[in-house]
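First the structure, in the form of C-alpha coordinates, and then the observations on it.
With one protein chain held back, the other chains of the complex are shown just where they sit.
Order of writing sets the chain letters: A and B. Residues in each chain are counted from 1.
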Amino acid sequence: MDKQMTETLEAIYSRCVANEDNIITVLQEIQHEFGYIQEEAVNWFSARTNIPPSKYYGVITFYSQFHQKPRGKNIVTVCCGTVCHVKGAPRIISKVREDLKLKDDQDTTRDMAFTLEHVNCVGACSIAPVVLVNEKVFGKQTPSKIVNNLKAYKDKP
Amino acid sequence: MINLTIDDKQIEVAEGATVLEAARKLNIDIPTLCHDPRLKPYGACRLCIVEIGGMAKPVTSCTTPATNGMVVKTNTAKLYRLRKTTVELLLSDHPNDCMTCIGTGDCKLQELAYAYGIRENRFQGAMRDHNRVDVNPFITREQNKCVMCGLCVRVCEEVQGVGAIGYAERGFEAKVIPPFGHDLKCEFCGQCVSVCPTGALSGRLWSGKPRMAGVKFTDTTCTYCGCGCNITLRSTGDQVIRIDSKPDSHNRGWLCVKGRFGFEFINSADRLTTPLIRRQKGGEFEQATWDEAYDYVAKRLSEIKDKHGADALGGLCSARCTNEENYLFQKMFRARIGTNNVDHCARY
Partner (left out) sequence: MNDGIVVNVCMGTGGIAAGGDMVMQEFIKEFETAGVKNATVKEKCRLHKVGCRGFCARDVLVDITVDGQVSTYQYIQPEMVKRLVQEHVLGAKPITEWLVGDDYHVFHDNQTKRVLADLGKIDPESIEEYLGVDGYKAAEKTLTTMKPEEVIQVVKDSGLRGRGGGGFPTGVKWSFCAANKADQRYIICNADEGDPGAFMDRSVVEGNPHAVIEGMIIGAYAIGASVGYVYIRAEYPLAVDRLRLALKHAEERGFLGKKLFGTDFSLKIKVKLGAGAFVCGEETALIASIEGERGMPRAKPPFPANKGLWGKPTIINNVETFANIPQIMNKGAAWYASIGSEKSKGTKVIALTGKIKNTGLIEIPMGMPLKDIIFKVGGGIEGNKLFKAVQTGGPSGGCIPQQFIDLPVDYEGLASVGSMMGSGGMVVLDETDCMVNISKFFLQFTQSESCGKCVPCRIGTKRLLEILTRITEGEGKEGDIELLQQLAEDVRDSSLCGLGMSAPNPVISTIKYFRHEYEAHIKHKKCPAKVCNKLLTFFIREDMCVGCGMCAKACSVNAISGEKKQPHKINNSMCIQCGSCFDACKFSAVLKE
(Lines give C-alpha, C1' and ligand atoms only; values in the text may rest on other atoms or scores of the structure.)
Protein backbone atom coordinates (compact mmCIF):
# COMPACT_ATOMS: atom_id res chain seq x y z
CA MET A 1 0.00 0.00 0.00
CA ASP A 2 1.42 3.38 -0.91
CA LYS A 3 2.17 6.10 1.56
CA GLN A 4 -0.58 8.38 0.38
CA MET A 5 -3.22 5.73 0.90
CA THR A 6 -1.96 4.97 4.38
CA GLU A 7 -2.10 8.65 5.24
CA THR A 8 -5.66 8.96 3.94
CA LEU A 9 -6.74 5.92 5.94
CA GLU A 10 -4.99 7.21 9.03
CA ALA A 11 -6.85 10.51 8.66
CA ILE A 12 -10.17 8.68 8.34
CA TYR A 13 -9.27 6.62 11.38
CA SER A 14 -8.50 9.67 13.55
CA ARG A 15 -11.65 11.43 12.42
CA CYS A 16 -13.85 8.45 13.12
CA VAL A 17 -12.31 7.78 16.52
CA ALA A 18 -12.88 11.41 17.48
CA ASN A 19 -16.53 11.22 16.42
CA GLU A 20 -17.09 7.77 17.94
CA ASP A 21 -18.20 6.58 14.52
CA ASN A 22 -19.03 3.03 13.59
CA ILE A 23 -17.96 0.67 10.79
CA ILE A 24 -20.63 1.98 8.45
CA THR A 25 -19.37 5.55 8.71
CA VAL A 26 -15.79 4.34 8.28
CA LEU A 27 -16.73 2.55 5.09
CA GLN A 28 -18.72 5.53 3.86
CA GLU A 29 -15.64 7.66 4.34
CA ILE A 30 -13.37 5.16 2.61
CA GLN A 31 -15.73 5.02 -0.34
CA HIS A 32 -15.96 8.80 -0.39
CA GLU A 33 -12.17 9.05 -0.60
CA PHE A 34 -11.44 6.25 -3.05
CA GLY A 35 -14.69 5.87 -4.97
CA TYR A 36 -15.03 2.26 -3.93
CA ILE A 37 -13.88 -0.01 -1.14
CA GLN A 38 -10.67 -1.92 -1.67
CA GLU A 39 -9.84 -5.03 0.24
CA GLU A 40 -6.51 -3.65 1.38
CA ALA A 41 -8.19 -0.61 2.90
CA VAL A 42 -10.44 -2.92 4.87
CA ASN A 43 -7.52 -5.06 5.98
CA TRP A 44 -5.65 -1.96 7.09
CA PHE A 45 -8.63 -0.80 9.13
CA SER A 46 -9.21 -4.25 10.51
CA ALA A 47 -5.66 -4.40 11.84
CA ARG A 48 -5.89 -0.85 13.15
CA THR A 49 -9.20 -1.36 14.94
CA ASN A 50 -8.85 -5.00 15.90
CA ILE A 51 -12.20 -5.76 14.36
CA PRO A 52 -12.13 -8.83 12.09
CA PRO A 53 -12.42 -8.13 8.36
CA SER A 54 -15.46 -10.39 8.23
CA LYS A 55 -17.41 -7.68 10.08
CA TYR A 56 -16.46 -5.09 7.51
CA TYR A 57 -17.19 -7.44 4.65
CA GLY A 58 -20.61 -8.28 6.10
CA VAL A 59 -21.49 -4.62 6.24
CA ILE A 60 -20.13 -3.86 2.76
CA THR A 61 -22.22 -6.59 1.17
CA PHE A 62 -25.33 -5.80 3.20
CA TYR A 63 -25.79 -2.17 2.29
CA SER A 64 -26.38 -1.36 -1.34
CA GLN A 65 -24.50 1.91 -1.05
CA PHE A 66 -21.13 0.19 -0.91
CA HIS A 67 -19.19 -0.78 -4.00
CA GLN A 68 -16.29 -3.14 -4.31
CA LYS A 69 -15.42 -2.25 -7.87
CA PRO A 70 -14.46 1.09 -9.37
CA ARG A 71 -17.42 2.87 -10.86
CA GLY A 72 -17.78 4.98 -13.95
CA LYS A 73 -17.18 8.69 -14.17
CA ASN A 74 -20.89 9.38 -14.47
CA ILE A 75 -23.41 7.57 -12.36
CA VAL A 76 -26.83 7.13 -13.95
CA THR A 77 -29.34 6.22 -11.28
CA VAL A 78 -32.81 5.18 -12.38
CA CYS A 79 -35.45 5.47 -9.71
CA CYS A 80 -37.47 2.29 -9.37
CA GLY A 81 -40.06 3.46 -6.88
CA THR A 82 -43.69 2.44 -7.30
CA VAL A 83 -44.69 5.52 -9.23
CA CYS A 84 -41.66 5.41 -11.48
CA HIS A 85 -42.37 1.73 -12.04
CA VAL A 86 -45.96 2.22 -13.14
CA LYS A 87 -44.86 5.17 -15.24
CA GLY A 88 -42.25 3.22 -17.14
CA ALA A 89 -38.97 2.89 -15.24
CA PRO A 90 -38.35 -0.66 -16.56
CA ARG A 91 -38.50 0.61 -20.14
CA ILE A 92 -36.13 3.44 -19.28
CA ILE A 93 -33.64 0.99 -17.82
CA SER A 94 -33.65 -1.24 -20.88
CA LYS A 95 -33.26 1.79 -23.14
CA VAL A 96 -30.34 3.14 -21.12
CA ARG A 97 -28.68 -0.28 -21.11
CA GLU A 98 -29.05 -0.42 -24.83
CA ASP A 99 -27.80 3.14 -25.27
CA LEU A 100 -24.75 2.58 -23.09
CA LYS A 101 -24.17 -0.85 -24.68
CA LEU A 102 -24.22 -2.63 -21.34
CA LYS A 103 -24.23 -6.40 -21.61
CA ASP A 104 -26.06 -8.84 -19.32
CA ASP A 105 -24.95 -8.24 -15.76
CA GLN A 106 -22.53 -5.46 -16.67
CA ASP A 107 -23.26 -2.15 -14.95
CA THR A 108 -20.30 -0.06 -15.97
CA THR A 109 -19.32 0.80 -19.52
CA ARG A 110 -15.99 -0.53 -20.73
CA ASP A 111 -14.54 2.95 -21.04
CA MET A 112 -15.53 3.62 -17.41
CA ALA A 113 -17.58 6.61 -18.51
CA PHE A 114 -20.92 5.46 -17.10
CA THR A 115 -22.26 3.25 -14.38
CA LEU A 116 -25.95 2.39 -14.37
CA GLU A 117 -27.58 1.89 -11.01
CA HIS A 118 -31.04 1.90 -9.61
CA VAL A 119 -32.45 3.21 -6.40
CA ASN A 120 -35.62 2.20 -4.61
CA CYS A 121 -37.12 5.65 -4.46
CA VAL A 122 -35.71 9.14 -4.39
CA GLY A 123 -39.00 10.48 -3.14
CA ALA A 124 -39.57 12.74 -6.12
CA CYS A 125 -42.65 10.82 -7.21
CA SER A 126 -44.50 13.90 -8.44
CA ILE A 127 -42.10 14.16 -11.33
CA ALA A 128 -41.87 10.44 -12.05
CA PRO A 129 -40.22 8.71 -13.79
CA VAL A 130 -37.02 10.10 -12.37
CA VAL A 131 -33.43 9.53 -13.43
CA LEU A 132 -30.43 10.98 -11.65
CA VAL A 133 -27.24 11.62 -13.51
CA ASN A 134 -24.62 12.17 -10.84
CA GLU A 135 -26.37 14.67 -8.53
CA LYS A 136 -28.70 16.14 -11.13
CA VAL A 137 -32.34 15.10 -11.06
CA PHE A 138 -34.16 14.63 -14.36
CA GLY A 139 -37.92 14.39 -13.92
CA LYS A 140 -40.72 13.16 -16.20
CA GLN A 141 -38.37 11.07 -18.31
CA THR A 142 -39.14 8.80 -21.25
CA PRO A 143 -36.77 6.34 -22.93
CA SER A 144 -35.99 8.84 -25.68
CA LYS A 145 -35.68 11.85 -23.34
CA ILE A 146 -33.11 10.17 -21.16
CA VAL A 147 -31.04 9.12 -24.13
CA ASN A 148 -31.03 12.76 -25.19
CA ASN A 149 -30.10 13.91 -21.71
CA LEU A 150 -27.22 11.45 -21.57
CA LYS A 151 -25.70 12.90 -24.75
CA ALA A 152 -24.41 15.93 -22.88
CA TYR A 153 -22.39 13.65 -20.60
CA LYS A 154 -20.96 11.63 -23.44
CA ASP A 155 -19.47 14.58 -25.28
CA LYS A 156 -17.43 15.73 -22.31
CA PRO A 157 -13.82 14.61 -22.57
CA MET B 1 -38.97 -16.62 40.30
CA ILE B 2 -41.41 -16.57 37.43
CA ASN B 3 -44.49 -18.73 37.05
CA LEU B 4 -46.00 -19.46 33.70
CA THR B 5 -48.24 -21.98 31.99
CA ILE B 6 -47.09 -23.95 29.02
CA ASP B 7 -49.49 -26.34 27.30
CA ASP B 8 -51.66 -26.30 30.43
CA LYS B 9 -48.74 -27.19 32.67
CA GLN B 10 -47.40 -24.88 35.37
CA ILE B 11 -43.69 -24.23 35.59
CA GLU B 12 -41.46 -22.02 37.67
CA VAL B 13 -38.26 -20.63 36.19
CA ALA B 14 -35.66 -18.08 37.19
CA GLU B 15 -35.91 -14.48 36.13
CA GLY B 16 -34.42 -14.01 32.67
CA ALA B 17 -35.18 -17.53 31.47
CA THR B 18 -36.68 -17.82 28.01
CA VAL B 19 -39.93 -19.53 27.14
CA LEU B 20 -37.93 -22.23 25.36
CA GLU B 21 -35.90 -22.93 28.49
CA ALA B 22 -39.09 -23.15 30.51
CA ALA B 23 -40.62 -25.55 27.99
CA ARG B 24 -37.53 -27.74 27.95
CA LYS B 25 -37.72 -27.89 31.73
CA LEU B 26 -41.17 -29.40 31.26
CA ASN B 27 -39.71 -31.81 28.69
CA ILE B 28 -41.85 -30.25 25.99
CA ASP B 29 -40.27 -30.77 22.62
CA ILE B 30 -40.06 -27.63 20.52
CA PRO B 31 -38.10 -27.96 17.29
CA THR B 32 -35.13 -25.64 16.80
CA LEU B 33 -32.47 -25.19 14.18
CA CYS B 34 -30.64 -21.99 15.04
CA HIS B 35 -30.72 -22.43 18.79
CA ASP B 36 -27.85 -23.52 20.96
CA PRO B 37 -28.12 -22.89 24.71
CA ARG B 38 -24.41 -22.11 24.77
CA LEU B 39 -24.82 -19.17 22.38
CA LYS B 40 -26.85 -15.97 22.35
CA PRO B 41 -30.37 -16.45 21.01
CA TYR B 42 -30.81 -15.48 17.38
CA GLY B 43 -34.44 -16.14 16.42
CA ALA B 44 -33.83 -16.80 12.73
CA CYS B 45 -35.12 -20.28 11.91
CA ARG B 46 -38.64 -19.56 13.17
CA LEU B 47 -39.19 -23.20 14.15
CA CYS B 48 -39.43 -22.62 17.88
CA ILE B 49 -42.39 -20.29 17.45
CA VAL B 50 -45.10 -20.52 20.09
CA GLU B 51 -48.39 -18.77 20.66
CA ILE B 52 -48.56 -16.58 23.73
CA GLY B 53 -51.82 -15.24 25.14
CA GLY B 54 -52.13 -11.52 24.40
CA MET B 55 -49.65 -11.50 21.54
CA ALA B 56 -51.02 -11.04 18.06
CA LYS B 57 -48.52 -13.23 16.25
CA PRO B 58 -46.47 -16.30 17.09
CA VAL B 59 -43.10 -15.42 18.62
CA THR B 60 -39.88 -17.37 18.87
CA SER B 61 -39.61 -19.05 22.25
CA CYS B 62 -35.81 -18.93 22.15
CA THR B 63 -35.78 -15.13 22.30
CA THR B 64 -38.85 -14.37 24.37
CA PRO B 65 -38.25 -13.93 28.09
CA ALA B 66 -40.74 -15.76 30.30
CA THR B 67 -42.95 -13.45 32.33
CA ASN B 68 -45.32 -14.05 35.20
CA GLY B 69 -48.72 -15.35 34.25
CA MET B 70 -47.74 -16.00 30.65
CA VAL B 71 -49.91 -18.60 28.91
CA VAL B 72 -48.03 -20.43 26.18
CA LYS B 73 -49.15 -22.92 23.56
CA THR B 74 -46.38 -24.82 21.81
CA ASN B 75 -48.24 -27.25 19.65
CA THR B 76 -51.30 -25.91 17.87
CA ALA B 77 -52.47 -26.74 14.37
CA LYS B 78 -51.43 -23.30 13.24
CA LEU B 79 -47.91 -23.65 14.61
CA TYR B 80 -47.63 -27.05 12.99
CA ARG B 81 -48.59 -25.57 9.64
CA LEU B 82 -46.13 -22.67 9.96
CA ARG B 83 -43.28 -24.93 11.02
CA LYS B 84 -43.99 -27.32 8.21
CA THR B 85 -43.95 -24.50 5.68
CA THR B 86 -40.64 -23.31 7.07
CA VAL B 87 -39.11 -26.77 6.71
CA GLU B 88 -40.48 -27.08 3.18
CA LEU B 89 -39.01 -23.72 2.29
CA LEU B 90 -35.63 -24.78 3.63
CA LEU B 91 -35.79 -27.99 1.66
CA SER B 92 -36.75 -26.11 -1.48
CA ASP B 93 -33.34 -24.49 -1.36
CA HIS B 94 -31.38 -27.54 -0.30
CA PRO B 95 -29.71 -30.22 -2.41
CA ASN B 96 -31.73 -33.37 -2.11
CA ASP B 97 -28.66 -35.59 -1.72
CA CYS B 98 -29.06 -37.16 1.69
CA MET B 99 -27.96 -40.50 0.22
CA THR B 100 -24.44 -39.27 -0.23
CA CYS B 101 -24.38 -36.48 2.32
CA ILE B 102 -21.94 -36.77 5.19
CA GLY B 103 -24.56 -35.32 7.53
CA THR B 104 -27.07 -38.12 7.08
CA GLY B 105 -28.26 -39.54 10.35
CA ASP B 106 -26.82 -36.59 12.21
CA CYS B 107 -28.72 -33.82 10.45
CA LYS B 108 -31.39 -31.68 12.06
CA LEU B 109 -32.95 -30.73 8.76
CA GLN B 110 -33.28 -34.35 7.80
CA GLU B 111 -34.93 -35.10 11.13
CA LEU B 112 -37.37 -32.23 10.62
CA ALA B 113 -38.24 -33.36 7.10
CA TYR B 114 -38.90 -36.80 8.54
CA ALA B 115 -40.89 -35.49 11.50
CA TYR B 116 -43.14 -33.38 9.26
CA GLY B 117 -43.46 -36.11 6.68
CA ILE B 118 -42.33 -33.98 3.77
CA ARG B 119 -42.19 -36.38 0.87
CA GLU B 120 -43.28 -33.87 -1.71
CA ASN B 121 -42.45 -30.23 -1.56
CA ARG B 122 -45.03 -27.62 -2.54
CA PHE B 123 -42.27 -25.19 -3.30
CA GLN B 124 -39.72 -25.35 -6.04
CA GLY B 125 -37.52 -22.72 -7.49
CA ALA B 126 -34.07 -21.26 -7.79
CA MET B 127 -31.41 -22.67 -5.50
CA ARG B 128 -28.31 -20.95 -4.26
CA ASP B 129 -25.05 -21.94 -5.79
CA HIS B 130 -22.36 -21.03 -3.31
CA ASN B 131 -20.26 -24.14 -3.23
CA ARG B 132 -16.56 -23.46 -3.53
CA VAL B 133 -13.74 -25.85 -2.87
CA ASP B 134 -11.20 -24.41 -0.52
CA VAL B 135 -7.83 -25.69 0.35
CA ASN B 136 -7.33 -26.76 3.91
CA PRO B 137 -6.83 -30.15 5.51
CA PHE B 138 -9.55 -29.84 8.14
CA ILE B 139 -12.89 -28.36 7.15
CA THR B 140 -15.11 -29.08 4.16
CA ARG B 141 -17.70 -26.42 3.39
CA GLU B 142 -20.77 -27.27 1.34
CA GLN B 143 -22.46 -23.90 1.32
CA ASN B 144 -25.46 -25.09 -0.66
CA LYS B 145 -26.49 -27.08 2.39
CA CYS B 146 -26.28 -24.06 4.68
CA VAL B 147 -29.56 -23.13 6.35
CA MET B 148 -28.24 -19.77 7.57
CA CYS B 149 -28.82 -20.64 11.20
CA GLY B 150 -25.79 -18.54 12.04
CA LEU B 151 -24.48 -20.97 14.66
CA CYS B 152 -21.04 -21.15 13.04
CA VAL B 153 -20.73 -17.38 12.86
CA ARG B 154 -21.80 -17.00 16.45
CA VAL B 155 -19.53 -19.70 17.83
CA CYS B 156 -16.57 -18.26 15.95
CA GLU B 157 -17.25 -14.83 17.40
CA GLU B 158 -18.76 -15.50 20.82
CA VAL B 159 -16.80 -18.56 21.90
CA GLN B 160 -13.64 -18.51 19.86
CA GLY B 161 -13.34 -14.72 19.61
CA VAL B 162 -12.00 -14.97 16.09
CA GLY B 163 -14.62 -13.85 13.59
CA ALA B 164 -13.02 -15.74 10.72
CA ILE B 165 -16.37 -16.09 8.99
CA GLY B 166 -19.32 -13.78 8.80
CA TYR B 167 -22.59 -13.16 7.04
CA ALA B 168 -22.39 -11.62 3.62
CA GLU B 169 -24.88 -10.34 1.05
CA ARG B 170 -28.54 -10.27 1.96
CA GLY B 171 -31.89 -11.78 1.14
CA PHE B 172 -31.94 -15.04 -0.77
CA GLU B 173 -28.27 -14.63 -1.64
CA ALA B 174 -27.19 -14.21 1.96
CA LYS B 175 -24.40 -16.58 2.92
CA VAL B 176 -21.73 -17.31 5.46
CA ILE B 177 -18.21 -16.88 4.15
CA PRO B 178 -14.75 -15.67 5.06
CA PRO B 179 -14.15 -12.01 4.18
CA PHE B 180 -14.02 -11.18 0.46
CA GLY B 181 -14.94 -14.76 -0.36
CA HIS B 182 -11.42 -16.03 0.24
CA ASP B 183 -10.61 -19.54 1.33
CA LEU B 184 -11.08 -20.31 4.95
CA LYS B 185 -7.97 -19.12 6.74
CA CYS B 186 -8.31 -19.57 10.48
CA GLU B 187 -7.07 -21.71 13.34
CA PHE B 188 -9.38 -24.54 12.23
CA CYS B 189 -10.67 -25.27 15.69
CA GLY B 190 -13.72 -26.75 14.02
CA GLN B 191 -16.17 -25.32 16.53
CA CYS B 192 -18.23 -24.23 13.53
CA VAL B 193 -18.28 -27.82 12.31
CA SER B 194 -19.44 -29.03 15.69
CA VAL B 195 -22.49 -26.74 15.78
CA CYS B 196 -23.55 -27.04 12.15
CA PRO B 197 -26.99 -28.68 12.12
CA THR B 198 -26.65 -29.97 8.54
CA GLY B 199 -23.92 -31.31 6.30
CA ALA B 200 -22.80 -27.81 5.32
CA LEU B 201 -19.70 -28.02 7.48
CA SER B 202 -17.87 -31.25 8.08
CA GLY B 203 -14.45 -32.59 8.92
CA ARG B 204 -12.34 -33.42 5.90
CA LEU B 205 -11.03 -36.51 7.71
CA TRP B 206 -14.53 -37.88 8.08
CA SER B 207 -15.11 -38.04 4.40
CA GLY B 208 -15.97 -41.49 3.06
CA LYS B 209 -15.95 -43.02 6.54
CA PRO B 210 -19.08 -44.65 7.98
CA ARG B 211 -21.66 -42.12 9.17
CA MET B 212 -23.81 -43.99 11.69
CA ALA B 213 -24.10 -47.65 10.74
CA GLY B 214 -21.64 -49.78 12.69
CA VAL B 215 -20.13 -46.80 14.45
CA LYS B 216 -19.13 -47.26 18.08
CA PHE B 217 -19.19 -44.27 20.41
CA THR B 218 -16.66 -44.15 23.23
CA ASP B 219 -16.52 -41.38 25.81
CA THR B 220 -12.99 -40.58 26.89
CA THR B 221 -10.65 -37.71 27.69
CA CYS B 222 -8.50 -35.82 25.28
CA THR B 223 -4.84 -36.40 25.97
CA TYR B 224 -3.38 -33.35 24.30
CA CYS B 225 -3.20 -30.93 27.23
CA GLY B 226 -4.05 -30.28 30.83
CA CYS B 227 -7.56 -29.13 30.01
CA GLY B 228 -8.57 -32.75 29.70
CA CYS B 229 -11.56 -32.09 27.53
CA ASN B 230 -14.17 -34.79 27.39
CA ILE B 231 -14.35 -36.28 23.96
CA THR B 232 -16.35 -38.94 22.22
CA LEU B 233 -14.54 -41.17 19.79
CA ARG B 234 -16.41 -42.60 16.89
CA SER B 235 -14.83 -45.76 15.68
CA THR B 236 -15.41 -48.69 13.42
CA GLY B 237 -13.39 -51.80 14.11
CA ASP B 238 -10.05 -50.57 15.40
CA GLN B 239 -10.20 -47.31 13.47
CA VAL B 240 -11.03 -43.98 15.12
CA ILE B 241 -12.94 -42.08 12.44
CA ARG B 242 -14.16 -38.97 14.13
CA ILE B 243 -13.91 -37.07 17.41
CA ASP B 244 -16.48 -34.79 18.91
CA SER B 245 -17.55 -33.67 22.31
CA LYS B 246 -20.87 -33.53 24.11
CA PRO B 247 -22.32 -30.15 25.07
CA ASP B 248 -22.93 -31.29 28.66
CA SER B 249 -19.25 -31.98 29.29
CA HIS B 250 -17.09 -29.74 31.46
CA ASN B 251 -15.64 -28.26 28.29
CA ARG B 252 -19.22 -27.63 27.08
CA GLY B 253 -18.50 -29.55 23.91
CA TRP B 254 -15.84 -27.13 22.72
CA LEU B 255 -12.55 -28.51 21.43
CA CYS B 256 -9.45 -27.17 19.75
CA VAL B 257 -7.97 -28.10 16.39
CA LYS B 258 -5.73 -30.77 17.94
CA GLY B 259 -8.42 -32.41 20.02
CA ARG B 260 -10.94 -32.38 17.22
CA PHE B 261 -8.88 -33.17 14.17
CA GLY B 262 -5.54 -34.48 15.45
CA PHE B 263 -6.47 -38.14 15.76
CA GLU B 264 -4.86 -39.72 12.73
CA PHE B 265 -1.83 -40.75 14.78
CA ILE B 266 -4.00 -43.24 16.63
CA ASN B 267 -4.12 -45.53 13.65
CA SER B 268 -0.58 -44.77 12.48
CA ALA B 269 1.61 -47.70 11.50
CA ASP B 270 4.59 -45.92 13.06
CA ARG B 271 3.15 -46.04 16.53
CA LEU B 272 4.98 -48.05 19.19
CA THR B 273 3.06 -51.12 20.17
CA THR B 274 5.42 -52.58 22.79
CA PRO B 275 7.71 -51.05 25.40
CA LEU B 276 11.37 -50.59 24.38
CA ILE B 277 14.24 -50.92 26.83
CA ARG B 278 17.69 -49.37 26.44
CA ARG B 279 19.84 -51.23 28.95
CA GLN B 280 22.97 -49.13 28.74
CA LYS B 281 24.05 -45.69 27.62
CA GLY B 282 24.40 -45.60 23.86
CA GLY B 283 22.81 -49.02 23.53
CA GLU B 284 20.04 -50.03 21.16
CA PHE B 285 16.35 -50.10 22.09
CA GLU B 286 15.21 -53.64 22.64
CA GLN B 287 11.60 -54.75 22.33
CA ALA B 288 10.11 -55.97 25.60
CA THR B 289 6.85 -57.03 27.15
CA TRP B 290 5.04 -54.81 29.64
CA ASP B 291 5.98 -57.12 32.51
CA GLU B 292 9.64 -56.97 31.54
CA ALA B 293 9.49 -53.20 31.33
CA TYR B 294 7.74 -52.74 34.68
CA ASP B 295 10.13 -55.12 36.37
CA TYR B 296 13.12 -53.32 34.88
CA VAL B 297 11.89 -49.88 35.95
CA ALA B 298 11.09 -51.11 39.49
CA LYS B 299 14.44 -52.79 39.75
CA ARG B 300 16.43 -49.74 38.64
CA LEU B 301 14.45 -47.33 40.82
CA SER B 302 15.03 -49.54 43.85
CA GLU B 303 18.76 -49.77 43.12
CA ILE B 304 19.13 -46.00 42.84
CA LYS B 305 17.09 -45.41 45.97
CA ASP B 306 19.13 -47.93 47.95
CA LYS B 307 22.41 -46.54 46.75
CA HIS B 308 21.79 -42.76 46.72
CA GLY B 309 18.63 -42.22 48.77
CA ALA B 310 15.07 -41.37 47.69
CA ASP B 311 15.84 -37.74 46.89
CA ALA B 312 18.17 -38.87 44.17
CA LEU B 313 15.05 -39.71 42.21
CA GLY B 314 12.62 -37.34 40.59
CA GLY B 315 9.52 -37.84 38.52
CA LEU B 316 8.04 -35.76 35.71
CA CYS B 317 4.55 -36.51 34.61
CA SER B 318 2.44 -34.98 31.86
CA ALA B 319 -0.67 -32.93 31.42
CA ARG B 320 -1.59 -35.37 28.72
CA CYS B 321 -2.32 -37.98 31.39
CA THR B 322 -5.65 -37.95 33.14
CA ASN B 323 -6.07 -36.58 36.65
CA GLU B 324 -6.23 -40.12 37.98
CA GLU B 325 -2.99 -41.11 36.31
CA ASN B 326 -1.28 -38.00 37.57
CA TYR B 327 -2.59 -38.65 41.07
CA LEU B 328 -1.25 -42.16 41.07
CA PHE B 329 2.08 -40.97 39.74
CA GLN B 330 2.68 -38.47 42.53
CA LYS B 331 1.40 -41.01 45.03
CA MET B 332 3.99 -43.47 43.83
CA PHE B 333 6.77 -40.92 44.22
CA ARG B 334 5.70 -39.46 47.51
CA ALA B 335 4.39 -42.55 49.31
CA ARG B 336 6.22 -45.43 47.79
CA ILE B 337 9.57 -43.98 46.78
CA GLY B 338 9.49 -41.31 49.46
CA THR B 339 10.48 -38.10 47.72
CA ASN B 340 8.70 -34.87 46.93
CA ASN B 341 10.69 -34.55 43.71
CA VAL B 342 7.67 -34.84 41.47
CA ASP B 343 6.30 -32.39 38.97
CA HIS B 344 4.34 -32.04 35.82
CA CYS B 345 3.97 -29.44 33.13
CA ALA B 346 0.76 -28.04 34.59
CA ARG B 347 2.12 -28.36 38.18
CA TYR B 348 0.81 -30.43 41.06
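We adopt the following convention: contacts are C-beta pairs under 8 Å (C-beta built on N, C-alpha and C of every residue); 3 or more make two chains touch, one makes a residue touch a chain.
This one's a predicted model, so the numbers in the text were calculated from it and none came from an experiment.
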item	value
Chains in view that touch the one left out, judged over the entire complex	A, B
Listed residues B:81, B:250 or B:308, member touching the removed chain	B:81
Hidden-chain contact residue, picked from the options B:174, B:257 or B:319	B:174
Selected residue (touches chain absent from view) among B:32, B:60 or B:230	B:60
Touch residues of subunit B, complete complex, unshown partner	41, 43-46, 49, 57-60, 63-65, 78, 81-82, 85-86, 89-90, 92-93, 122-123, 125-126, 147-148, 150, 167, 169-174
Absent-chain interface as seen on subunit A, which is shown	22-25, 27-28, 55, 58-59, 62-66, 80-86, 91, 94-95, 119-128, 130, 135, 137-139, 143
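One rule holds in what follows: only the chains that are shown with their structure count from here on.
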item	value
Whole-Å gap between the CA centroids of subunit A and subunit B	44
Contacting residues of subunit B [partner subunit A, same complex]	162-170, 178-180
For the subunit A and subunit B complex, residues of the former touching the latter	39, 42, 51-58, 61-62
